[in-house]
Structures are given as C-alpha cells and as structure tokens.
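Read the structure below first, then the notes.
For this depiction, one protein chain was excluded, whereas all remaining protein chains were kept in their positions.
Chain IDs A, B and C follow the sequence of writing; residue 1 opens each chain.
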Amino acid sequence: MVSKHGLSSQLSRARLALAAVALAATMGVHAQDVIKIGAIYAASGPLSLMGVPEERGLRMKVDEINKAGGINGKKVELIVYDSEGNTAKAAQQARRLIESDKVLAILGPSSSGESLQILPIANESRIVLIAHAGTEKMTNPVTSWVFNTPPTDRVVAAHLLSVFKKRGITQLALMSAADGFGQSGANAVKELAPKYGVTVARHEEFNRTDPDMTAQVLKVKDSPAQAMLVWSSFPAPTIIAKNAAAVGYNKPMYNSYAAASKDLLVQAGPAAEGSFVSSMRLLAPDTLKAGDPLRTAVQKIYNDYRAKYNEQPATFVAHSVDAMSIVEAAIKKINGPVTRENLRASMETVTHAGGNGIFRLSPTSHGLDPESQSMLLMVARGGQWVADE
Amino acid sequence: MLAIRNLNKRFGGLHALRDVSIDAPPGQITAVIGPNGAGKSTLMNVISGFISPDGGSITVAGTPITGMKPHEICRQGLARTFQNLQMFSDMTVLETVITGRTRHRRASLVANLLMTPRVWHDEKDAAQHAQTLLETMQIGPSYWQRRAGDLPYGLQRRVEIARALATEPAYMLLDEPAAGLNDEESVALGSTLRELAGRGIGIVLIEHDIELVMNFSRHIFVMDAGGVIADGTPEQVRSKPEVVKAYLGDEHGA
Amino acid sequence: MTLTSDRKLTIALLVALPVAAALTDNAFYKAVLVFGMINAVAAVGLCLMLGFAGQISLGQAAFYGLGAYGTTLMASRFGVEPVLAIAAGALLSMAVGWSISRPLSRLHDHYLAMATLAFGIIMFIVFANARSLTGGLDPGTSIAKFSIMGRDLSSMNQLFWVVWVGLVLAAFVAGNIASNQIGRSLLAVKMSAAAAASVGIDVVRAKAFVFAIGALLTGLSGGLYAYFARSFNATSFGIGYSIELLMMVVLGSLSRVSGAIVGAFIITVLPVVFENFEDYKTLTFGVTMVIIMKYMPSGLVDGILGLPGRLSRRAKA
Partner (left out) sequence: MLYQIILSGLTVGAIYALIAIGFTIVFSTVRIVNFAHGEFVMAGGMIYAYLSAVHGMPVFPAVAIAIGACVVLALLVYELGLASMDKDNHIAQVMITLGVGITLKGLAQIFIGKDTQFPPAFSAGGPLAVGGATIPYQMLWIVGALAVLMLGLYMLLHHTRVGKGMMAVSINHYAATLMGISPRRSAVIAFMLAGLIGGAAGTLLAPVASAHYDNGIFLGIKGFAAAILGGLGSPLGAVVGGLILGLTESVTAGYISSVYKDAVSLVLLLAILLIRPQGLIGKRLPQKF
C-alpha cells in the first residue's frame, strides 16, 4: 500500500517533472523574445470559404510585421488551428491556445456558433479574443475580453434593406442556406425588414451543396416578391444564379457578402450578369473617395494580398488583417510588460481605420463603429463587379 | 400431450402442409420422417412459431399455442433445435447453455442493471445448472470455456440440445440432431434422448438417420408431399407398403 | 463472471483518469480528458447497441442532441436543478430511443444503418429548425453553469469529477449488463435471433431495451456536454458525430466496455495530436484508421492485448 502521504508526494514529484519539461520547452523558444498569437480558423469544412482567406490574411499581416522587425522589436509567432467549423473542436483549440501554447491573444474563429462557444472561455480564462463572427451577440453586451472585427449580419442586413427601401422593393423573397451562416443572415433580415417597410413574401431554404435549387427558384418566381436575396456561401449562389437564368427569373437578384468574390462571375458566367452583392469595401478598393480615411487601409490590404497570393482577396481577409492590426497597435501602446491583462486594457484605447471600417475601441465598444459605412452595393457588369452607389 | 391438429400451410402454389395431425405424448420419443421436401422442416417451424399456419391448431398440455410468437411458445414449455445450426457462435459453450436459462430468471431489470447480490447468486445457480446439462449431453469441462462456434459439428449439435434443455421444456423438437454424426455418436445420442424421455420430456425427432429412428422412437409419423401418409410403431411403419414405396423403399434401394 | 478480465481493464481505465488529471494543471489537457469522458459515455451506449446486440445506429448524434437540448430546456426554462435536468434529458432521449426501436426492429444490417442514419438526419433538421426550442444553427442555445444545490461546480476540475461520475455510472451499468443474463440475451439476439427466440428471449423487447439504454447513455452524455460547452448549436449533433461515435466503438473493441472508453479517447485525442500536421491531418487520420482496422480488425484493445479475436476475454473467465 502506498500511504496517502507517499502518493501525494509522488504526485507532486511528477508535477515537478512536468513543470520542468514545460519550462524547458518555453525556454527553447525564447519566451521573452516573441509575441505568441493564436488563431482558430475553419480552414477546412463547410466554412472554409471564410476560414481560408482569413488565415491567409493573418499570415500576410504577420509576415509584414515581422519583416519590419516585429512589434517593439519582438517577432510575432503564429499558432493557427483548423476548427473545421466544428464548435466543439474550436472550443478545445481555444483552451489549447490558452493553456498549452500560452498565446497572448486569440484571433477568430470564423463562425458565430464557434465564437459564441469560446466567448465564456475567453472571459473566464482572461484572454483577449478577437472573433470574426457575424452575430452581434459577441459584443452586445460588451464583455471584458471579447472583441469582434466584421460588420455583423445585422449591419449587412440593414445595408441591403436600406437599398431595397430606396429602390421601392417592398416584397422580398429570401433564399438562405440551411446552415449557421444562412440562418444567421435570414434571422437578421427577417427581424429588421419591418423597420424598412419590407415584407419577406417568401423564405426558402436549401442545402449549400444541393445540386439543384430549381424548385425553390420557381417558388420565388411564382411569388409577389420584387427581388430575391440569396444568403449562402458557395457553391449555392452560383447554382441559384444558373437555375434562375434557366427558368427565366427576370427580377433583380441580390447576394450577401459571402458571394462577393470573383467566383460568382467566373462560375455562373452570363447568369450572374446584373446581380447585386452587398460587399465590404475590400472588393472595390477604388470606390473610396480620395479623402476617405479607409482608402489607404483598404487599398493596402487589396494590393498586398494580390501581390502575395496572386488572387483577389475575399472580403473576409479584412477580418483577420484588422484584428492583427488592432493587436499590433494595442501592444505598441502598452507601458510595461506585455501581458494578457495589459493587452486587454490597451485594446480599449485603440482607434484603427481598417479594411472593414473604423474601430473606436473603448470599454463600451468592442467592435466596428456603427457609423463606419462598411458595406457597399456592387453589381455585375460585363463580368466585373462595379460599385452601384 | 403435444397435440397438432389439421395443420395447413401454403407457400404460393406449394401446399407445404396439408391437414397434418400429430400427437406426441410426454416421456416418449416421437419421430417424424419423410423424404426431402415432405414438409418436415416447415412443420417444425410452424409448431415453434417461426411460421404461422394457414389453419389448424397446436396445443401443449391443453394450452393452445397457435399464433404465438416463438419466445412465447418456448415459455409454454416447448423447446427446439435447428437443422442448420443456430449457435451463439461467439459465446463460450457454458454461456450458450446458461443463455437457455433466460426464461427462468426472476431478478428484475433494475436488479440486473445494478447487479445486486441476488443476481450474482442467480448467475452462479444458472452456471451450475448449465454444467449439469452439459454433463448430461456428454460435453466435458474441457470444452466449457471454448468458443461455441469453434467446436466440431457433432458437439455443436449437442450444445444446441443442452441449450434447449436449459429452458426446462416439457417437449423438445429436434431437427435432424444426428446429421453429421458417425454411427457410434449417433447411437450415443439415441441413448441420451431415451434418458431424457425417461425424465418425462416429450421428444419430437425429425431425422434422416433411419437406424436412430427405428431403434429409439416409440411412434413414427411418415410424411410425404406435405401430408402424413402413415404412422405407427417402428415395426408397423416398416411394414406399410405405402411407406416403403414413398420413402423407405427409395432409401433402401439407393 | 465471464467478463471479469474486461471489468478489471475498465476499472483500471476509470482509476487512471483522475490520476492523469491530477498530474496536470493544464486546463486544456483536463478539457481533453473531460471531453474524452463525455464521448466515452456516449460510446458505451453505442457499444451496448452495436457490440452486444448487433444493432447498428448511425443516428446516435440525435440522442446526444436530445440529451443536450432536453437538459438545457429543463434547466433554462424550468429552473430545474442541473443534475435533475441531465437526468430528464437522458430520459427524454431514452423515451425516443425506445419508441423508434419497435418499428426499426424489423430492419437488419444495412437497412437498419440507413434507417438510423435517416432518423439522425431528420432529428438534425428538427434541431436546426425548431428555433424556439433549440436556437437552431445560429445562434444556438446556452445554459447556466453547472451547480449542485446552488453550489457552483463549473471549473474544469469540478466538471472533471462530475463527468467522471457520469462515466463510472455508465460503465457500471454497461459492465453489469455485459456480465449477466441481459448481456447474454443481447449477444444471443445478435448472433442468432431465431435461436434467441427459441430459448424464450423476446427479440423485439431485447432490441427495444438496447435502443432505450443506448439512447439513455448517449443522452446522458449529451446532457454532460451541454454543461461542458455551455453554449452550443445544432452543428454539434450532425451525422459527423454519429460517425465519430461509430469509429470510437469499432476502433476500441466492439465487444468490450473498456473498448468503447479507449476508442473514445483515441478519437478525441488523435485529432488534437494530428492538429500539428495542419493540411495533412485529414490524410493522417484516414490512414491511421485504415491501418488500425486492417491490422487489428477486432479493435485496438484486443489487438494490443494480443489476444486472438473478440472472444479472448472469455477464455480467462
């Protein structure tokens, strides 16, 4: 029999050994010399459409920082995990970043579901989380440790609805994907529509990967709706555009920012011609007027991304670039040691003009300034997205 | 008495059983013989509830069991073995026979889930009982922990009989128990069956092994083309010309 | 009695878990342990269904979801004490499991696999759209911290013990089933339904029982998950989780309760380890699975113990 005392002393010895190993490991990477940033992105799975560009944007920004000598002379070290869009996985990865990797702050994840699950973890573990979630619940109410960079789905929905109001569209058909992204958008649109005098005359759903949505398109065509709004990531917007063209749907088609990329134009070809998309500024860096404070920021992200990855950035790129830029600014403003607590305090003093808009962070604002005018309506003309405002 | 009255069963155009009536008294071996396709296996499956008859009745000691499900029929005291072995292959021999005791277990579901002392006690009893039955069927302790599916064919047949016995049946239906046995084993089986009958169990034996049937059964029913064409003691049956013609003649001639 | 060797292994595993937890202060490692145990509870449920009774279920995530939502509804809407809420969620799941078992009892093998898969997908669609009850896919639902009689027990250390008790209960019940007449009846139904019926086992009732108990345990796991995640949405209860559970049960060992626990930890931990392979993680995971199943077709536990096949456990009885 091992006496109680003996067992506990054995345990503490084992603990000591573990601690020694852990210490050696941290020493190995010169803990003092780097700033460790963690990120959780859905680099694969159904949300990879967002996760992949977000991760690329973040890597681009960090490379840029490190090339310029780091932040206050310290290099940034990135640890990125692929959540596959799985909420349970994302939560585990957050704990791993906090406890094992001992990062300073966490960027991401991509979806609302994942972000909401990590929200309490971040607050309880006392680490800065800068999510890229569409739900306003991340920052409303504001919690001490959680920030968010994208325009929320309510902002996007409000933008589209104001366009409808302006154009006299009072009857709307909503087509949303049967996934978290689609549901979130559909909720926002349905909730805000009455405020703009818009009635959702039809609401149809589909699986993002269904091979054909003709039945839904026909129902929309058959309804009194004056326009169709599609809220889904690819490939569905392409398939719907083609199906709509095939059955002779001839009313305007609007898309959420998920379709705001070259893909729709390339994939759907002539079927996409004349359709609208609500986009963040990143898709059209030249639409900003010369004096606009966002102009430089947007153009820089756009050009850097093109140069590095040889393709147009998706709108999601700005989420991570903005987040990293804010972290960079906040660290620079810290007087004293770079700790999680100091970073948090410093974050609330940052003002940043980023790709998504203006951030005036404060204890009461942990996201985009609502007056940022982040969104822009674009229309497909001659195989190009051009501004329509 | 296991009393079968006017059983009828059709499969599409095939009249598999026509007006079959058989009496099997307790404590006796009653045999059913007949050429392939005579309807013996269908009869077995109808009696044991796996196939429902189109007409007729079956009673066990006066209780009608027609239309009952197989497990209900078992609980009325009628057990069976299978022509194509239906072993619990992955169980040990001992477990297989213990499983036969299932209907006699009295502990409640909750007691079983919590494994109360009473259940432990029951388990021991069941194991003891199973061991006795295995000994009755001449399956030695060296086999008890072997995987049932790995046993030689003849032994598997005996395990099946032991499993059926574990239900403590009043009547047993044995579907070709001697298939695959050599002469010596077959004779040993016959003695065992006689011993079981001696304990009061009514045995219905379907068998191709004519020696076994003739030597050990008290009464024989002969089936052909779905109907009973003759019955009587072994001597009586042996001498009936229609039997010789329909069945024995062929067999002996072959 | 015949499963003593596995009982020992199960007990060893259950004892090893707190020891492992005591060896680390890292909340992430603890969270992995807790999540592994939550998965193990669900896997033990499926192990009884598939391993013992031969009833394949590709819709297990539905029971997991019923447990999680049932618990959340009881706790959030009716202010029920957390432990009772978990019990209610598990019972809800059990009731559904029992009621689908009767119609499903006519189906076998691949047809049963498809039917349960269909059940799982249908339930997922319901979870995703019954928004007033579940919060759908977005934003989902959330539950207050775990507590007993008002005492907060929501730290990872405390949750560890809560979930551990759940796993011990599950393993205790499953281990008992495995070693008494219920387990033998289930095995009998799996190996020959005809012979089982011939010895007086009510096959339909046995299947109903195993669906109920499997759903109960998987539902219990769902309730524990609700308190572990605190905020979750319907994506946690899709086909992906049903398939993961199947992998846990088969990879560990179909015929052992300990196998389900080992399998659950493999499927929980492997992806964490493979995380470091980044783009290669899917490939590595797939190849690992093929290799395990090819060289240890009876599962890792039997494979590692070096005993021949699924019956090995009995040789020692």
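Methods note: a residue touches a chain if its C-beta (ideal position, glycine included) is under 8 Å from a C-beta of that chain, and two chains touch if they have at least 3 such contacts.
Bear in mind the structure is a predicted one, so any value in this text is a computation, not a measurement.
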Of A:D210, A:E348 or A:D369, the residue in touch with the unshown chain:
A:D210
Per the touch definition above, residue among A:R154, A:K242 or A:R281 touching the missing chain:
A:K242
Considering the entire assembly, which residues of subunit C contact the chain that has been omitted?
50, 56, 103, 106-111, 113-115, 117-119, 121-122, 125-126, 129, 194, 239, 243, 246-247, 250-251, 254, 279-290, 293-294, 297-298
Even though one chain is hidden, which residues of subunit A still touch it in the full complex?
43-46, 48-49, 52, 178, 204-207, 209-216, 218-219, 222, 234-235, 238-239, 242, 246-248, 263, 266-267
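Just so we're on the same page, only the chains that are shown with their structure count from here on.
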How would one label the connectivity among the chains shown: line, ring, star, complete, or other?
line
Greatest Cα-centre separation from subunit A belongs to chain B
Report the inter-centroid distance (CA atoms only) between subunit B and subunit C in whole Å.
40
Centre to centre, by mean C-alpha position, how many angstrom separate subunit A and subunit C?
34
Just how far, in Å, is the C-alpha centre of subunit B from the one of subunit A?
71
Using the touch definition from the top, which residues of subunit B touch two or more other chains?
none
Which of the residues in subunit C end up touching subunit B in this complex?
1-2, 173, 176-177, 179-182, 184-185, 187-188, 191-192, 194-203, 209, 255, 310-311, 314-315, 317
Show which residues of subunit C lie in contact with subunit A when the two form their complex.
22-29, 31-32, 35, 125, 128, 136-140, 142, 225, 229-233, 235-236, 240, 271-272, 275, 278, 281-282
Where on subunit A is subunit C touching in the complex?
11, 14-15, 18, 44, 80-82, 85-89, 91-93, 95-96, 98-100, 111-113, 116-117, 119-120, 125, 135, 137, 178-181, 183-184, 187
